[in-house]
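Please read through the structure below; I'll follow up with questions.
Excluded from the complex is one protein chain; the other protein chains are retained at their positions.
After this line comes chain A, so read on.
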Amino acid sequence: MTRPRRDPRAERAAIQVAAGPRPRFDRSARAAGGRPRRDPRPERAGQRVPGASRPRYDLSQVVPAQALRGEVAVAAEARQPAAAKILVVEDPAFLVAVVPDAAGGRLSPHDRQVLGAARVLAGREGGILVVSVGPCEACGPAGADRHLALGEVGTDPDERAARVAAALAVASPRHVLFPESLDGGDLARRVAVRMGVPLFDNAEVVAAGGLVRPARGRRVEQRAAPGLLASVAPDAVADYAGPPREARPLAHDLPPAAEPASTILSVARIPADPATVPLSLAEFVASAGNGIRDLDTFRQLVAALHATPGASRVLCDAGLMPRHTQVGASGTVLAATCYFALGISGAPQHLQGVAGCEHVVAVNTDLHAAMIERAGLAIVQDAQAVMPALLRLLAREKQEAGEGS
């Protein structure tokens, strides 16, 4: 058998790319004779599994190079992450109720963890019912199958507990979970006393096989099968991570509770005064370090930002700032949401005090300071110049707002 004689010149002429002053040849397009030329790089890219944070490859399939160049249609769409489909549990075998704090109608991070715990107890067959007093947004993505929104109640926590207890009596869930937060723990105990049911509080482990809580100063732990009422400790259980659920609103026709008149005359919220709140409780701390010479401007800035003042050890040792403002290993360990560091290098002893802060803003002249590396917004600039600029900007905004009225 004879092979047809190849004509390399003609073959090259056939694959010559038209454009360009220099002759260029598209060798990958040579489909006429023999195997198509493989291009390992796009093939590898085509095997990459979408979504994962570090590269993962599905070696079981080889996507031909032509397909990668879009010449041949393959079922590539199937490999794209499907638009998250809403999971529907039509007829749950049983319900696990969650009573979130939902302050301001939004789930707190702790509430989300409780929903995660509820999913552990509900398993595949059960459904999760969120019982919220007042509205509650975005329960579905957090893992709720049903949502029962009770009407707003007055300021009396007992009234709230009565509402929740009545709703739970109607819905008759198998388990009820509360967050063990200040308000959630309070509500859980009121509901437990009202229903006459024991409460398994502060559960640190939630599994279908049993709940675990610490006792006697964390010397022992108590394990029990999940009962009706339980409250879940913060940061103990992971959030619900599955596909969003429907959070189907349930109608309720609870009779308005006939409670005796409340003895609570008035309730007022007093926000924390940032100037006097202890450093360990403060929400937003602005801190000065050795790079700050003009402490008067710093104090004005702290007041204008409504922050709590802090300092590095150098300033406290020098007597420029009071000792109780020292942040760090030998000062106060912060639990703030945001830390604003002006002229602080970020020594390890100082960074230990900031480890728990979610957001850090740093202003420093040294690009290589450890604080700059730790910061979410790092500004390499003279803090002496940035502080007055901030004050000017805040003053102008205040003035504009005043004119706007």
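Throughout what follows, a residue touches a chain if its C-beta (ideal position, glycine included) is under 8 Å from a C-beta of that chain, and two chains touch if they have at least 3 such contacts; residues count from 1.
In the analysis below, contacts and distances are computed from a predicted model.
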- Note on the structure: Expected UniProt protein name for the omitted chain (select from "Glycosyltransferase RgtA/B/C/D-like domain-containing protein", "NADH-quinone oxidoreductase subunit K", "Branched-chain amino acid transport system / permease component" or "Electron transfer flavoprotein subunit beta") would be "Electron transfer flavoprotein subunit beta"
- Note on the structure: Out of A:89, A:164 or A:360, only one touches the absent chain, namely A:360
- Message: Please identify which residue in A:15, A:305, A:333 or A:347 touches the non-displayed chain.
- Response: A:305
- Item | chain A residues touching the omitted chain (full complex) | 52-54, 109, 113, 155-158, 182, 185-186, 189-190, 192-194, 198-199, 201-202, 204-205, 214-225, 235-238, 241, 262-273, 277-278, 281-284, 305-307, 337-338, 340, 355, 357-361, 363, 367, 372-382, 385-386, 388-390, 392-394, 397-398, 400-402, 404-405
